[in-house]
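Only one protein chain is missing; all other protein chains are in place.
Letters A, B and C name the chains as they come in the text, with residue numbers starting at 1 for each one.
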Amino acid sequence: MLVVMKAQATQEEIREVCATIEQLGFRAHPLPGAQRTAIGITGNQGEVERGNLEALSGVAEVIRVSKAYKLASREVKNEDTVIRFAGTDAAIGGGSLAIIAGPCSIESREQAFAIAEQVAAAGAQFFRGGAFKPRTSPYAFQGLGVEALVIMAEIRARFGLRIVTEALDNESLDLAAKWADVVQIGARNMQNFSLLKRAGRLRKPVLLKRGLAATLEEFLMSAEYVMSEGNYEVILCERGVRTFVDHARNTLDLSIIPAVRRLSHLPILVDPSHATGKRDSILPMARAAVASGASGILVEVHNHPEKALSDGPQSIYPDQFARMMDELEQIAPVVGRKLPRGIRVEAATE
Amino acid sequence: MLVVMKAQATQEEIREVCATIEQLGFRAHPLPGAQRTAIGITGNQGEVERGNLEALSGVAEVIRVSKAYKLASREVKNEDTVIRFAGTDAAIGGGSLAIIAGPCSIESREQAFAIAEQVAAAGAQFFRGGAFKPRTSPYAFQGLGVEALVIMAEIRARFGLRIVTEALDNESLDLAAKWADVVQIGARNMQNFSLLKRAGRLRKPVLLKRGLAATLEEFLMSAEYVMSEGNYEVILCERGVRTFVDHARNTLDLSIIPAVRRLSHLPILVDPSHATGKRDSILPMARAAVASGASGILVEVHNHPEKALSDGPQSIYPDQFARMMDELEQIAPVVGRKLPRGIRVEAATE
Amino acid sequence: MLVVMKAQATQEEIREVCATIEQLGFRAHPLPGAQRTAIGITGNQGEVERGNLEALSGVAEVIRVSKAYKLASREVKNEDTVIRFAGTDAAIGGGSLAIIAGPCSIESREQAFAIAEQVAAAGAQFFRGGAFKPRTSPYAFQGLGVEALVIMAEIRARFGLRIVTEALDNESLDLAAKWADVVQIGARNMQNFSLLKRAGRLRKPVLLKRGLAATLEEFLMSAEYVMSEGNYEVILCERGVRTFVDHARNTLDLSIIPAVRRLSHLPILVDPSHATGKRDSILPMARAAVASGASGILVEVHNHPEKALSDGPQSIYPDQFARMMDELEQIAPVVGRKLPRGIRVEAATE
Partner (left out) sequence: MLVVMKAQATQEEIREVCATIEQLGFRAHPLPGAQRTAIGITGNQGEVERGNLEALSGVAEVIRVSKAYKLASREVKNEDTVIRFAGTDAAIGGGSLAIIAGPCSIESREQAFAIAEQVAAAGAQFFRGGAFKPRTSPYAFQGLGVEALVIMAEIRARFGLRIVTEALDNESLDLAAKWADVVQIGARNMQNFSLLKRAGRLRKPVLLKRGLAATLEEFLMSAEYVMSEGNYEVILCERGVRTFVDHARNTLDLSIIPAVRRLSHLPILVDPSHATGKRDSILPMARAAVASGASGILVEVHNHPEKALSDGPQSIYPDQFARMMDELEQIAPVVGRKLPRGIRVEAATE
């Protein structure tokens, strides 16, 4: 259910409606819009009685939400969610094209700084790097942990890049939330509901990657898990699904981009590195992603991919990244987006 | 095996090598290139003796082809295949972007002419229309047959559009080859090897759609079936594969575009209509296809899709098609292509 | 639509109803049952007027068929279709378990006879062997053609085994129908609608294999294509579908067995050879197929699989086949079936 407040409703009236909803045993989610505020109602003990709420002061109407996901749906919030980062003009969602680039794993301070410098020079606003790696084998390199987080915090201070890193469990979630700007939940954890709920209690944006066999509804339901706990800054990310196709590591499903944009207000990025697993296919798929309407790109860049501790074959070289940026800058206007180039960050200007 | 002739080899020497190959019980495929001619050798009784050929006059070297497909591979022919149409500047492959548009089925002369006029005005060079329809149900509309072919021939004469139509079997193949400019083999017939061989004996370009569960190698092997019979003008077309994904009718696999371009010299188009089955997703996927490097687009356009006898929900309106053309025109230069607009055809100027 | 005749309806009344249906521009399919005859009505120009038929003499009722497939559905014919072979007690469908065994390709008279002798000795009723092979590559062994058909006819005369062989196109269909007892349409031709219709005009049973990406409804619709032309003896065959799974060549989908049995009266076999592509998995999957309720097994047996011209790794040895027969004989009674062992054929006793 969704309570739509009148345009002139006061903050007091909004608080009153929320309090009533909570007294009824449900959870209230005030969602301010350009014209007026809506209040999403969630909970798992049936439906709230509509009459109880329609009579309250400041309420325009009470609407049933037809989708299984509520807070993630355009029914509940029509305007695009735009996630902004204090002290910078970087944004994810809306009219800007967000570029997140960096190595699969942080391997050393030198490696990370070298790559960060190059992606910043080419115009990226965000730096990605793995500190905690979900590896298929228990015997593979599992990441540098906190040491990597510290390195990335230095990169933020030095280059003004906002930091995106993955969390695997309670401990790494708390650490990532402390050190990074965006916390990533990986494809293998897309239905780790316990982790999703904990991410919902953070006050940091969550980048949620699509599971290898997730339907669109399951993907949005996982976003809903985060949002139902009060964290509305969820960024979706398509990274390919698993099919019979053998010429790419996974099958990039770009048709999800227009589908998500119809059904949800959340931004959706594309990760062409994991989607293809092949360096030569990354630029074509990055261009295609932007042309299809994606909110941005998450891409692996490495200065020596042949020596990378993980994901070398799917990392592009810094000069390919620079070329990618030029190409995306040309395509962005066709879909009504702008690629901000050059970082204008307060911290960076000091 | 591939015989690479010397740059200065004479026609007589080429004929001599071909004759020797045929005498050995194999088939010779002379493939003229910009610098020199190569001669592909195919056959199913083992491998030709290299020494027999290397000694012949005009032969530079004899190379083993590592792929299962030979004539379709870049190993055998490095330059892009470009298919041209006499009396027009329309082309498929190389630097031009080919746009093939029209209704799923030809339903009447009026319908076909109305749509043809609009797609021609928006700049399409090719008109597609179904005369023989492969329908899942034996009780569904099966197409107007020859009557549809005659209507499309009139459309060519009137608007200068080149005609693309599907063949299902021997009879419709002969008819399509007689009346149309490009003969389409549909996804369900991609491994109808008997039909492929017969299409290989035509002297009309063949547009081969990828099967719903075809791997890249199988797709190229089916092209090879056509080429092995001597018809080298094969146009590939990605139209989505079948996966668990339920937000689109099929899953458009754009990662095949860079993969095909690496491995084969054949042009590859994308059909966003069959790939998505949803009108709202067609423009995003058409843009993505061009951005990924596809040689062109095959799209269903209908003036009254809600009344179409087949595929209404996946047909776009003529004004959407015009908008698509504008968008593709902007993206094409990023991938080194040009979208020719306006038809300049000798026949049409009479 | 389905016309259900009264139990005591005469042949004359049945003929009269059929004639009326045909005069209305539809096709009538008389389907005799144990209690009474039903008449299926098919055609692609809308629905017949119910009133016109209900008034006819001998008609009990006229029923709308809810499924897209009509003649293949249990709604139209509730009793299992059982396909019998004159002069033998071999049967496909109903309570008997049909075993079809033999090499992928007929390679020589010696090879074929050696295998036939062994599978007959182990109790198979049917012999399979490829004369016309649908090969992914145009350069691979394509089968011995008519020579193979002649060899198999000799095998029938010698061992009493009924012959199953695949047809690829018009020519091979006519030849297979002439020489064999059951004509197979392969997975790659499951939606070769032109071939299906031609098979529908044969008076030989048709074994239809499921396509690699076919849904249950598409599979039954392809059976309907054959039946709509008047050939009601269709045998379905599950042979694995294509998925991401990489430990078997295809993914055997046994859940289709109970689903087909609910929806259709047609028998359904399982081919564990193509489904798995691995010798070690064939016996387990054959047992599983029978336990799931399949009407029988189609399996590749070769006396020297390591030398087979095609499909060697997925062929079992004759002694494995004999063991398989013993195991299936034990499982069959659990699902209410009987495995006839030893051939009792009139022709063979001469």
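In the analysis below, contacts are C-beta pairs under 8 Å (C-beta built on N, C-alpha and C of every residue); 3 or more make two chains touch, one makes a residue touch a chain.
Note that this is a predicted model, so its numbers are computed, not measured.
Of the candidate positions C:131, C:252 or C:316, contact with the unshown chain belongs to C:252. When the full complex is taken into account, the listed residue touching the unshown chain is A:168, out of A:2, A:168 or A:182.
When the omitted chain is restored, the residue from C:24, C:68, C:121 or C:216 that touches it is C:216. Think of the hidden chain as still there; on chain B it touches residues 242-244.
Although one chain is not shown, part of chain A still touches it, namely residues 42-44, 68-70, 134-142, 168-170, 172, 188-189, 191-195, 197, 211-213, 217-218, 221, 224-225, 228, 241-242. For chain C, the residues touching the chain absent from view are 213, 215-216, 241, 243-248, 251-259, 262, 275-276, 280-281, 284-285, 287-293, 327, 330-331, 333-335.
In this section, only the chains that are shown with their structure count from here on.
The most distant chain from chain B is A, comparing centres defined as mean Cα coordinates. Inter-chain centre distance (chain A to chain C, centres taken as mean C-alpha positions): 52 Å. Computed from the mean C-alpha positions, the centre of chain B lies at a distance of 35 Å from the centre of chain C.
Looking at chain B, one finds that residues 213, 241 touch two or more other chains.
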